[in-house]
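Shown here: the complex without one of its protein chains, the others still in place.
Labels run A, B and C following the written order; every chain starts at residue 1.
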Amino acid sequence: MELIKDILYNTDKILKDFYNWAYKLWSSFNLPFFILDIVFYLLITLAVAAFLVFNALFIIYYDRKVAAKFQVRYGPNRVGYKGILQTVADTIKLLIKEDINADKVDKIVFFLAPFLVFIPSFLVFLVIPFGKGLIPADLNIGILYVLAITGLSVLGILSAGWASNNKYSLIGGMRSAAQIISYEIPMVLVILSVLLLSGSLKMGDIINAQSSISKWFIFVQPIGFILFLIAGNAEINRAPFDLPEAESELVSGFITEYSAMKFAFFFLAEYTNLFLTSAIATTLFLGGWQGPFLPPFVWFIIKTYLVITLLMWFRWTFPRIRVDHLMEFSWKYLTPIAFVNLIATAILVKFI
Amino acid sequence: MTSLVFFYIFAVLIVISAIFMVTSRNIYYSALWLALTLFAVAGIFVLLNAYFLAGIQVLIYIGAVVVLTIFVINLTKEIEGKTEKQFNKQTIPALLALLTGIVLVVLAVLKTDWASRIAGWTNYDETAKIGNLLLNDFVIPFEAASVLLLIALIGAIAIVSLDKENK
Amino acid sequence: MLTLLHFIILSIVLFFIGIFGVLTRRNAIGILMSLELIFNAVNINMVAFSKFLTPQEIYGEIFTIFIITVAAAESVLGLAIILAIYRSRQKIYADEMNIMKW
Partner (left out) sequence: MDKIFLIGFLIPSLPFLAFFIIVAFTKRFKMISALISITAIFISFILSIMIVLFQIKNPAGYLKYDIPWLYIGNLKMNIGIIINSLTAIMLLVVTTVSLLVQIYSIGYMKGDEGFSKFFAFISLFSFSMLGIVIADNLMQLYIFWELVGLCSYLLIGFWYHKPEAADAAKKAFVVTRFGDFGFLIGILIISYLAGTFDILDIENFIKSGNISEKMLLLVVILLFCGAIGKSGQFPLHVWLPDAMEGPTPVSALIHAATMVAAGVFMVARLFPIFLSSPDAMLFVAYLGAFTALFSATIALTQDDIKRVLAYSTLSQLGYMMLALGSGGYVAGMFHLYTHAFFKALLFLCAGSVIHAIHSNNIWQMGGLHKKMPITSITFFIAALAISGIYPLSGFFSKDEILLSVLHSGNKLLYYSALFTAFLTAFYMFRLYFVTFSGQGKEHAHIHESPAVMTVPLIILSVFSIFSGFIGLPDKEFSIHKFLFLDHPEKGHFDFKVAMTSNIIAGLGILFAYLVYGLKVVNADMLRKKAGIIYTILKNKYYIDEIYLFFIRKIYYTLTEAIKWFDRHIVDGAVNLVAFLCRWAGGKLKLTITGKVQNYAMYIVIGVIIVILVLYVYQPDVMNIFAEVK
């Protein structure tokens, strides 16, 4: 019991000790150190990838369950206990399904697009602070890195739309790109106001700036938090901002032509993005892994899932909005509000 | 050592993707190659310890410029180069000019005595410094740049927007 | 050991590839993209010089930021113009836009 507690509370120390031990072992063999570094990076990557996949599986299940609750039905309940293995089954189904490539698609780009969408989501995990010291790399430009890398996924979506050689897909991809670029602006502005308070781009510093619950930026930046949630929700193309893949209009938009494995990647990316947005919201506004009694890692997961639940709540509460309203909402409301928020924060930081 | 390896990886990536970008018959591929080039340039920035610039590079160039370019590509026809010529008649002189230029400038650079000018290498957090400089010493260029962006924004809207009468 | 020369030569090569693109691509969008290559070559040079020659100063980086700004503005306007041309002529081949001659 003590051991488990120790592992949970002092994960970073244990990892560091393990690294130092391996380092010593390695030096006794007189081998070049960069191989060890690469091995460690690979290990971390594997860990993150494993977390990502299982987490996605769980989120999908969770999403369906929550949806069912909102719609007063049971949801998946046949495979495994309360349908807990439903997503696993679905995944297996997707993996063994035939991969259909339409004749007129641009083969290379069509193949590349899912990875272009998924890889950025995966890369962002580099700076997600799962717990105290549990961050793959605490970059100097942490949050900027997040913004930059998430921006890359637009390329994949556009490519998917273009390569499908299908007007619905193309329109879906274009809509998605427009939407992501538009909502990036209020999001960046909100993040800037948070950065004004934290004074650093580093994830660790941002979390340290919210050392007590009263300093959580959600209380300092309530409007910022709401804006971030809206913009983040739009960034990951979820309802009510899921126009790019709107089934009723665009027959699922840029993923229309995708099936099987490639479709699985899109799916995976979507739920990974959902988790990511929530994780970043947690980091920026909810004090990250900080919290009493429970271990930091657990606190982080709890907070993130709270935000995820909130986003799902949104999904089932608001109807999908029209495309021109979507753009108007960003440019005419969110951006000005974010600007005012930023300026107010700046004045606050300067004079108080 | 490690950095040299990474430099060569990025350099080869940059050169190859740039060549493909320039020569690709399909303009959409060009755009993707451009994205790769820019991403590799960001890697070069990381090698140079300019993390902030690397972030900006990815954020603005790939996230905005390339996406915008792809947008315009999607809005125009003739992206496929199977029947249409993608290169004009001056390809061969341009190729010659390219090679001569590279050789000449490289020779000139090799002639220069750089070693005596190298002042050393420091690692430091340039982000805060950039911020300070931008809002102190460079505040006027900074504001000018913001005005420039605003003008570009309005100008682009003005150029592209259709008149109501024309509709 | 990584030296300044590496970066300079890389940037020269990139620069001339960009020049080649500007000179030969028929598609106006291609020309604009090649211009971005040229900008990037300059940026690499700027940062490399700044890092190697004046490590204490970061004016090269600052300048690079401005170059990126200008490049963004340039590509926005350029693409807008290309779109406008496309609307009126249904073509964006640079060597067919030649009514501004003698």
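In this text, contacts are C-beta pairs under 8 Å (C-beta built on N, C-alpha and C of every residue); 3 or more make two chains touch, one makes a residue touch a chain.
Predicted, not measured: the structure shown is a model, and the values here were computed from it.
The chain not displayed here makes contact, within the full complex, with B, C.
From the options B:A108, B:L135 or B:L150, the residue with contact to the unseen chain in the full assembly is B:A108. As for the chain not pictured, it touches subunit B at residues 88, 90, 93-94, 97, 100-101, 104-105, 107-108, 111-113, 116-117. The missing chain lies against subunit C, touching residues 19, 22-24, 31, 94-95, 97-102.
One rule holds for everything that comes next: only the chains that are shown with their structure count from here on.
Centre-to-centre separation between subunit A and subunit B, using Cα means, comes to 28 Å. Spacing of subunit B relative to subunit C, judged by their CA centroids, is 6 angstrom. If you average the Cα atoms of subunit A and of subunit C, the two centres end up 33 Å apart. Taken residue by residue, subunit A touches two or more other chains at no position, since every residue touches fewer. Touching two or more other chains at once are residues 52, 56-57, 64, 71 of subunit B.
Those residues of subunit B lying in contact with subunit C across their complex are 3-4, 7, 11, 14-15, 18-19, 21-22, 27, 30-31, 34, 37-38, 41, 44-45, 47-50, 52-53, 56-57, 60-61, 64-65, 68-69, 71-73, 75-79, 84-91, 94-95, 97-98, 101-102, 105-106, 109-110, 114, 117-122, 126, 129-130, 133-134, 138, 141, 145, 148-149, 151-153, 155-157, 159-160, 162.
Considering their complex, residues 1-2, 28-29, 32, 35, 39, 51-52, 54-59, 62-64, 66-67, 70-71, 74, 125, 127 of subunit B touch subunit A.
For subunit C in complex with subunit B, the touching residues are 1-10, 12-14, 16-21, 23-27, 29-30, 32-34, 36-37, 40, 43-44, 47-48, 51-56, 58-59, 61-62, 64-66, 68-77, 79-84, 86-87, 90-95.
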